[in-house]
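All protein chains but one are shown in place.
Naming follows writing order (A, B and C), and every chain is counted from residue 1.
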Amino acid sequence: MIHLDLLSGLTPPPAAFDLPPAIAVESSQVDWLYNMIYYVSIFFTVVITALMLYWVRKYRRQKTDKRMETPHYPRLEIAWTVIPCFFVVFLFHAGFKVFMTQAIAAQDALEIRVRGQKWFWSFKYPNGREENSHLYLPVNKQVKFLLSSSDVIHAFFVPGARAKKDCVPGMYTTLVFTPNVLGETPVYCAEYCGAPLGYPEPALEGAPHGGHSAMMAMIHVVPQDEFDKFIKEGPKRPEGLTDAEWGKQLYRQNACITCHSVDGAKGTGPTWKGMFGKPVELNAALSGGVGNVTADEEYVHESILKPQAKVVMGFNPVMPPYTLSDKQIDAIIAYMKTLE
Amino acid sequence: MTTEATADHDEHGEHGGDPEHPHADHPKWLQHHWDTPAQQFDAAKLGMWAFLGQELLFFSGLFVAYAIYRTWFGEAFAAGSHELNRTMGAANTCVLLFSSLTAALGVRSSQLGKKNETTIWIVLTIGCAFAFLVVKYFEYQAKFHHGLLPGTFFGTPRDMLTFEPLVGAHSPAAELPNHTNVFFSLYFIMTGLHALHVIIGIGIWIWILKRNLRGDFSKRYFTPVDITALYWHLVDLVWIYLFPMMYLIDYVPPGHRG
Amino acid sequence: MSDAHDHDHDHDHDEDGYGKDEVHAHIGSYKQYGAVFMALLAFTLLTVAVASVHLGNANLAVAVIIASLKAALVCTFFMHLKDDNKFNSLILIAAVTFIGVFFALTLNDVSYREKLDTQSGNRIYLESGDKAPGSWDNPIKKEEKKEGEAAPQASTSASAAPSASHAP
Partner (left out) sequence: MAAITTDQHGHGGHGDPNVDYLHVSKGIWSWIYTLDHKRIGILYLVSVITFFIVAGLAALLVRIELFTPGRTIVDPDTYNRLFTLHGVVMVFLFIIPAIPASLGNFVLPMMLGAKDVAFPRLNLLSYYIYLLGSCFAIYSLISGAVDTGWTFYTPYSTTTNGAVIAMVLGAFIAGFSSILTGVNFITTIHKLRAPGLTWSRLPLFLWAIYATSILQVLATPVLAITLLLLMLERTFGIGIFDPHKGGDPVLFQHFFWFYSHPAVYIMILPGMGIINELISTFSHRKIMGYRAVFISSLALALFSFLVWAHHMFTSGMSEYANMVFSALTFLVAIPSGVKVFNWTGTLYKASIWAASPMLYALAFLFQFCIGGLTGLFLGMLATDIHLHDTYFVVAHFHYVMVGSTVFAFWGGLHYWWPKITGKMYDEGTAKKVFWIVFVGYNGVFLPQFVLGSRGMPRRYYDYLPQFEFLHKVSTMFSWVLAVGLFWMLFMFIQSLRNGKKAPRNPWNSAGYEWGTPTPPPLENFTSPPTFTRGPYDYHLATDAEIAED
């Protein structure tokens, strides 16, 4: 597994003009178009500004201001109406052709389900395995992302692949590209999705703070064999970590940190400090009549998979359901036990 | 400037749509910055038509939403449409068409300077408008009692005036296909907004009636009556489209669509 | 297209000056207004009658055509567009055109949300019955929602994602 030294040398200063380094096959065509319009714009702006400044200086108003009539150039008018039409139609055609390469997927593309949630990304591999904030992709294999969101509109933006698509609740959208460079590349959320109260740590290590700006994920493009090995075994405890330490890592990766504090501070959700094993007062109306319960393994297990089943008094039922494997939940419980 | 002028321009409520009705000294109704009455009349008509163009666009937003959701949830729209009472809808259409006729005849008699005849036509128009609202009230009451209400209220029968849920009343909402609540949301917004425009229309007609009885209008100056009739015809126009779209939906199963 | 022209009417007011001085629009006869009203009533009954006959797709088209005819009648006669300044009709036509554009381009998006994709054999909208998270949860059928909604993608409920209602 590639060592997760994340953001230090992440994106070296941009090579082609000011576009981030390309990591997908389609990005080179987009870069070509970007550079082409870039030159055209520079040319026209410089020509018009130079002409303007030159004429302003050359035709300064003299004392003898013989105000003569502006001549009429019909042919010139027609010229600079018709010629841009051709140029513009070419631009449209080129743009649309390249756009379609990012919209239509081949039959055998690797299908990854991406779900945007308030302030972290979760990825689901074809074999049902689910990971948060980190996505492993085989190199040189076309990937078809099936995007959706469960609360507000987010946007899955991979600058390296020049790809972006909104994740809209209530419908699936797709995005297609073929990563061809090994290494890590960031994923941002490009559609505004608000911010939590206070200044909580983001789900991804080293990512910015602030909700919408904290909603970052990391794509790791790995060789095919490594990807196959990774995909087969489910999420297991990385070597050298005890259960509690793995639980602490999961606490970060799955953005539990956004709402549940570990130092007793008040947050959107109840704090985990000193919670495990103690009685918990429930909001009977929202918890199917149950008054209170002790916070044992079974309660934590159910609250992670079906959070709306039991709601603690004084908190809103806003926690989204998680699909973590039993081993992961046991690790989180181990971590909870250390929080006395 | 008489206080009459200042009272004039803020009685339309926040729409304030109708270009205000000119008041000036020589003759009384010609504003000082107009050269001739014809110029003032044309300007008022042009301004009013611009305002009507705006009203059309205002309702068009709702019709686009209607078109989209009908393409997606055809079956739900048809089921919802069958829940509506077609005879009441048709009656309302005829009432509004008749009120459009009386409004047009009111303008005609005002152009001929017949004050009393104009009064009769305006009173008839206001009467029809009230009749329309009464029919609408009973239609809404039926929906409330069946629980066919927009959005989150869909499915629980309620009393119309107190909003209290009616215990024991049966609501057909459960048997209706999915997404029918979208139909009833659109139904209540479109007909509700239309009814609001009818109420604004009644307000303006009553003000015109007051001015007519006071003898403001003559053969040479009938612009306010003409403009209010234009607004009223627009309200009727919107209902002409609303009636078939809401009440006369016929569902085509996807197979047929080919 | 200067429109400072005067009303070309045969009325007896004939003082000259900046255009026709006095305001005198065309005054229709009772008979004319009555006839228009009768036509409107006839169209209403027609549209109700047609609606009860099952014509499939044509029903919507016929309803819209009849409504547009009634609207045209009201505009030309009751709203005096026939004998009014031509610019007013231009405003109405402009408004109707922009409404048409609004309809056309929005429906162009909504009804083709997966058309383009079918040529390549896969669909943007999942036909496999998986509900997109955050999608339709039927407010009436409260009971079914409580125990059914375990994992977001788990339940394969009857209604597919809201906008995949067409069969291929």
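Simple rule for what comes next: contacts are C-beta pairs under 8 Å (C-beta built on N, C-alpha and C of every residue); 3 or more make two chains touch, one makes a residue touch a chain.
These numbers were taken from a predicted model, which means no experiment stands behind them.
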| item | value |
| --- | --- |
| Omitted chain - touching chains that are shown | A, B, C |
| Missing-chain contacts mapped onto chain C | 1-4, 87, 94-95, 98, 101-102, 105-106, 108-110, 112-117, 124, 132, 134-137, 139, 162-163 |
| In chain B, positions touching the absent partner | 1, 5-6, 8-10, 14-17, 19-20, 24-25, 31-33, 39, 42-43, 46-47, 50-51, 53-55, 57-62, 64-65, 68-69, 72-73, 150-153, 178-179, 181-182, 185-186, 188-189, 193 |
| Interface residues of chain A (partner: the chain not displayed) | 7, 10-11, 13-14, 17-20, 29-30, 33-34, 37, 40-41, 44-45, 48-49, 51-53, 55-56, 59-62, 65-70, 72-73, 76-77, 80-81, 84-85, 88-89, 91-92, 94-100, 102-103, 151-153, 155, 157, 159-160, 162-166, 168-171, 173, 186, 188-199, 207-214 |
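The definition used in the following text is that only the chains that are shown with their structure count from here on.
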| item | value |
| --- | --- |
| Middle chain, criterion being Cα centroid separation | C |
| Averaged-CA centre spacing for the pair chain C and chain A, given as whole angstrom | 40 |
| Intercentroid distance (Cα basis), chain B paired with chain A, Å | 48 |
| Averaged-CA centre spacing for the pair chain C and chain B, given as whole angstrom | 16 |
| Residues of chain A whose C-beta touches two or more other chains | none |
| Residues of chain C touching at least two other chains | 136, 162-163 |
| Chain C contact footprint on chain A (complex, rising order) | 103-107, 113, 115, 144, 146, 148-151, 169-174, 305-306, 321, 323 |
| Residues of chain B that touch chain C when the two form their complex | 35-42, 45-46, 49-50, 52-54, 56-57, 60-61, 63-64, 67-68, 71-74, 86, 90, 93-94, 97-98, 100-101, 103-105, 108, 111-112, 152, 154-155, 173-174, 178-179, 181, 220-223, 226, 229-230, 233, 236-237, 240-241, 243-245, 247-248, 250, 252, 254-257 |
| Parts of chain C lying in touch with chain A, wherever the complex brings them together | 113, 116-117, 120-122, 124-126, 132-136, 150-153, 161-163 |
